[in-house]
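Every protein chain except one is present and positioned as in the full complex.
Right, chain A next:
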Amino acid sequence: MSEGLWLWLTLLAIGSTTIMTRGSFILAGEKGRLPPALQRALRYAPAAALSALVMPDLLLDGGAFDPLNPKLAAGGVVILVALRSRNPWLPFILGMAMLLLLRKGFGW
């Protein structure tokens, strides 16, 4: 992990994207408009990015493809719970419970 000053620079760089995107049109202060095609393409960015971050963690174990691993089982529980319940705590509680049960209870 990055240390000290480098880490703060990293946090600052991440923070700059917050102001850059949220302020893009508001700070310009004009009635700017995004080209419709770009606007539609941008809609897919969050789903693609979230999935690109999540899927490697769920499908890889120690860098190798492994469709049967405790994280994927716990991820399945998270998806089922999030689809069926509106309680915001439940996916965290049941997902972590599943992972800990498999790893600590069964030593997987």
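As a convention for this text, a residue touches a chain if its C-beta (ideal position, glycine included) is under 8 Å from a C-beta of that chain, and two chains touch if they have at least 3 such contacts; residues count from 1.
Heads up, the rule we're going with is that contacts and distances are computed from a predicted model.
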_For the chain not present in this complex, what protein name does its UniProt entry give, out of "Biotin transport system ATP-binding protein", "Bifunctional protein PyrR", "AzlC family protein" or "Response regulator transcription factor"?_
"AzlC family protein"
_By the contact criterion defined above, which parts of chain A meet the unshown chain? Give residue numbers in ascending order._
1-2, 7-34, 39-60, 63, 65, 71, 74-75, 78-79, 82-83, 88-89, 91-92, 95-96, 99-100, 103
